[in-house]
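Supplied in structure tokens, the structure appears directly below.
One chain of protein is taken out of this complex; the other chains stay put.
We call the chains A, B and C, going by the order they appear; numbering starts again at 1 in every chain.
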Amino acid sequence: MSARIPVAVLGATGAVGQAFVRQLTGHPWFVIAEVGASERSVGKRYADAARWLEGTLPAEVAALEVVPCTPDAIRSPIVFSALDSGVAGDAEPAFARAGRLVLSNAKNFRMADDVPLVIPEVNASHLALLASQQRVRGWSGAIVTNANCATTVMAAALAPLHEAFEVRQVLAVTMQAVSGAGYPGVASLDILGNVIPFINDEEPKIEQELGKLLGRTDGAAVHHADLVVSAHANRVPVEHGHTVCLSVGFARRPSVAEALHVLRSWTGDALVQGLPSAALPSLIVRDESDRPQPRRDVMSGRGMATVIGRVREDQLLHLRLVAMSHNVVRGAAGGSVLNAELLVSRGLVHRETGALQLATLSASTFARPESAA
Amino acid sequence: MSARIPVAVLGATGAVGQAFVRQLTGHPWFVIAEVGASERSVGKRYADAARWLEGTLPAEVAALEVVPCTPDAIRSPIVFSALDSGVAGDAEPAFARAGRLVLSNAKNFRMADDVPLVIPEVNASHLALLASQQRVRGWSGAIVTNANCATTVMAAALAPLHEAFEVRQVLAVTMQAVSGAGYPGVASLDILGNVIPFINDEEPKIEQELGKLLGRTDGAAVHHADLVVSAHANRVPVEHGHTVCLSVGFARRPSVAEALHVLRSWTGDALVQGLPSAALPSLIVRDESDRPQPRRDVMSGRGMATVIGRVREDQLLHLRLVAMSHNVVRGAAGGSVLNAELLVSRGLVHRETGALQLATLSASTFARPESAA
Amino acid sequence: MSARIPVAVLGATGAVGQAFVRQLTGHPWFVIAEVGASERSVGKRYADAARWLEGTLPAEVAALEVVPCTPDAIRSPIVFSALDSGVAGDAEPAFARAGRLVLSNAKNFRMADDVPLVIPEVNASHLALLASQQRVRGWSGAIVTNANCATTVMAAALAPLHEAFEVRQVLAVTMQAVSGAGYPGVASLDILGNVIPFINDEEPKIEQELGKLLGRTDGAAVHHADLVVSAHANRVPVEHGHTVCLSVGFARRPSVAEALHVLRSWTGDALVQGLPSAALPSLIVRDESDRPQPRRDVMSGRGMATVIGRVREDQLLHLRLVAMSHNVVRGAAGGSVLNAELLVSRGLVHRETGALQLATLSASTFARPESAA
Partner (left out) sequence: MSARIPVAVLGATGAVGQAFVRQLTGHPWFVIAEVGASERSVGKRYADAARWLEGTLPAEVAALEVVPCTPDAIRSPIVFSALDSGVAGDAEPAFARAGRLVLSNAKNFRMADDVPLVIPEVNASHLALLASQQRVRGWSGAIVTNANCATTVMAAALAPLHEAFEVRQVLAVTMQAVSGAGYPGVASLDILGNVIPFINDEEPKIEQELGKLLGRTDGAAVHHADLVVSAHANRVPVEHGHTVCLSVGFARRPSVAEALHVLRSWTGDALVQGLPSAALPSLIVRDESDRPQPRRDVMSGRGMATVIGRVREDQLLHLRLVAMSHNVVRGAAGGSVLNAELLVSRGLVHRETGALQLATLSASTFARPESAA
């Protein structure tokens, strides 16, 4: 593929926006053509508008002029949105109406019946909702969302177990990195040498999104998984990487050995195999007694893998385990880019123009390679 | 009371030993007469043997010569033991046989049927076991233990709820401070900006001790509370203060309002009221949405209070809450000293000689002042 | 003294404002009668306007209504100002014109010829400038400033050496706590596990203020000390306590022993001896090879002492040493309160009304008790 599809990043100056810039720089299929941000930044060079947080600002993006986050100002067929929920509610549908594909990180549309909430390795088939979304809303474009960053860790870790044993009860205690709060985000006076046992609006998101992510779709709607989630969300003085302690109950109680076998032989990631942003394996089970650890494991699979450890029996429910992944890469920007890559690879987005072409959607579009065998 | 009882600290040079020195310096009833430590330190001045970690080393202790941890070398009637479990197993019974009262922080004897495992506000009445302990073991002295530092947080928070609604199920996820591992303890390369989702041997302690702490005694043995505990233990980059996220199920489901009322009106601490090391109240319920926090709340009640917050419904069990206390003060040295103070105040230890006098033990010894009314 | 002088705190909701509230709560001479803050907070209860950062908000202040920072709205004769330099430039003179005594932490007036820049132990005599300040400016009140928090550490450590050997050259490298930047101040994403080798506008302050602090006054102006200062300011992930590495050259080169003797026998603090906020000694020289350390030493003298260590020869200049003190207590709120206490104790402020009464000012007002002997 010679030409790359022009894409835009909305909310490009914030922490997640910058993660999009890092994820998309040098991408083989996409090229950042436009960067959108708020009034304050419009008209400035990106290098002047963004306080660059990590690594080196790519030269080809540095020189772009920041434009408003409207479909008039931005012409790219694909827009990656790092907009806050405060503005995403109006801005993202405007782009969808204007025929663009929006890959959203905001919470606004995640729980809508006709909006896919997707982690490709977990529930790629939910993208089939897009046809009904266009129909229902009368859009020529579409919105695809990815999950809250803490929910993403859990869903990736539980998907194989759910497939095999049906998850019914989940008790999740998160220890979340400060980058999850954006920039400037958490004040150092609040978190140095401290734990904050509360993150605003986080527990409800975790409790609602997991059932949708692990649910099944008939193409028109998602039937949420029949499970109960109880979440405790904590902030800890870690830069990147959300760690989650999980106690899980199942419809069919697995032994630890069975659970480990399922986790290690999972083929959910077969569908994303070979995609530019995919980690292979996307799930890493570590044997050491004290892993995963965010500082040491967060860059596994270039930040796109989910690392699991300490799978053991639970006195109360059935199994306990620890899961961890990169909240900004896997849990935000990288997840959105992987969603876009999947749509391209499945033929739902034109490889050169970037135009949505949902007519090709069929029952087998998201069938796993293995099941074809 | 003019004269103070001479006491000894065993394992005096380590982190908990130093906490004993801080806790006992200027104590109105006790005076540190002897400090014991391992071979390596014997014969040195305490100031030279101990790498002092916090605040200023009290002058009256600095000059003491370190002696071996044997009842021959140490003559005090009361010994506070900060010994590691590796040596406590032999050393502590030797002192008990020699007629001394041992206040132990080691795990070795905590779960023995005839050894009280005591948090005074929670289960002072378990001290009645001492009479049977002397009988069974033929000791003229005795061993009293206090609980693991993470269990202590949980027991203090759950005791009022257990009394009112009977705790049946506890899911506990701890975020524990580095001081819990002693000194040098956790390497900075392991914990800076990191979470370690494992603490050796911690989860079993939590799961076993809680039932005994919340159990009832007939004087001869403890009938453990009928509850199931599942624990996930984590180390976080916090200096002092173990934070625990709890999901709890009860025999009788309380509303959040009922639970808060019980926690706020609890009188378990009436028995320790006025003891030199007691915090009043010993239980603090905070209203803010983001408390307790270890760095900000750990010194509540001079480190002896347990701070509770975020009492709310649980989707899975009945209630969720967060509890935190100082692992070295409340969870170790301060707890032992409070146990000793209680024995003195109840007349089981002679106020001047420090001798055990269990003959005075009766059914009303540990009756709460209120219940007398 | 039965009645206490009513005082106000300006900028009371910020980090330094809160430190004033802590410092003044329970003060034997002063009582917080009024709290002033910006438009946003005016009309709210203090408890609702301030996000309380440390310890427990005192009940008597919690209920105060926040008022605007103007001499009309605030009637107290003494105002402690934690205002930002952006507003202090107008607000503080307004109070001075209205006859109030302003104890300021802002940089605006520190370097003005007729404004005393005072650390009581170092240069109490500079307060004599107040008479000329009133004359020159036509104010019935006055402004007294205290120094930048990093300069304060250095001045307190160098004053005795300057008195004995005349400081000529100072190379200072600071490692400053995050609380020095206020709240929310430094973003955790910027400082966790990091060093930021720059603090905006900090180096010029250090380089200018030190000469004034160590200068002499004839009552009309300050003759700055004849010294050159070069500063490197760094931010480190420490909560409280600015640590400064100093290389110092003198007019007369002292040996290490001579320097230590001077530091240990210094009587500069005799004048503040017995004042409610004074630490005695105000200068602590530690012998250990690895002190002072901010986390361990910052609360020395209830946060009002300056801790010095590692006094040793310097290959390049004459001496090297390390100094550390609490940037919010010693370096800001506590310093201002100590300035006010000194004025009261010297009779320049009426003990009951709080009114300035500079007529009593004489040559001996700030003479050290010792020199009188």
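Everything below uses one rule, namely that a contact is a pair of C-beta atoms (placed from the backbone, for glycine too) under 8 Å apart; a residue touches a chain by one contact, two chains touch by 3 or more.
For clarity, every value in this text was computed on a predicted model and none was experimentally measured.
Visitor: Could you tell which one of C:292, C:331 or C:354 touches the chain left off the display?
Guide: Looking across C:292, C:331 or C:354, the contact with the absent chain belongs to C:292.
Visitor: Of the residues listed, B:36, B:237, B:254 or B:334, which one is in contact with the missing chain?
Guide: Of these options, the touching residue for the absent chain is B:237.
Visitor: From the list C:229, C:305, C:328 or C:356, pick the residue that touches the absent chain.
Guide: C:229
Visitor: Tell me which residue among C:33, C:221, C:317 or C:355 touches the hidden chain in the full complex.
Guide: Of the candidates C:33, C:221, C:317 or C:355, C:317 is in touch with the missing chain.
Visitor: Can you work out which residue in C:245, C:260, C:280 or C:299 touches the chain that's missing from view?
Guide: Hidden-chain contact among the options goes to C:245.
Visitor: Please identify, in ascending order, the residues of chain B that touch the omitted chain?
Guide: Residues 15, 53, 178-179, 183-193, 237-239 of chain B touch the chain absent from view.
Visitor: For chain C, which positions touch the chain that isn't shown here?
Guide: So the residues of chain C touching the missing chain come out as 169-171, 173, 175, 192-198, 207, 228-230, 232, 234, 236-239, 243, 245, 247, 289-296, 309-310, 314-317, 320, 322.
Visitor: Can you list where chain A touches the absent chain?
Guide: Within chain A, the residues touching the omitted chain are 53-55, 192-193, 239, 295-296.
Please note the rule applied: only the chains that are shown with their structure count from here on.
Visitor: Which chain lies the greatest distance away from chain C when centres are computed from Cα atoms alone?
Guide: Between chain C and the rest, the longest centre separation is with A.
Visitor: What is the distance, in whole Å, between the centres of chain A and chain B, each centre taken as the mean of its C-alpha atoms?
Guide: Once rounded, the distance between the two centres reads 44 Å.
Visitor: Compute the distance, rounded to whole Å, between the mean C-alpha positions of chain A and chain C.
Guide: Centres of chain A and chain C (C-alpha means) sit 50 Å apart.
Visitor: Enumerate the residues of chain A that touch no fewer than two other chains.
Guide: 192-193, 237-239
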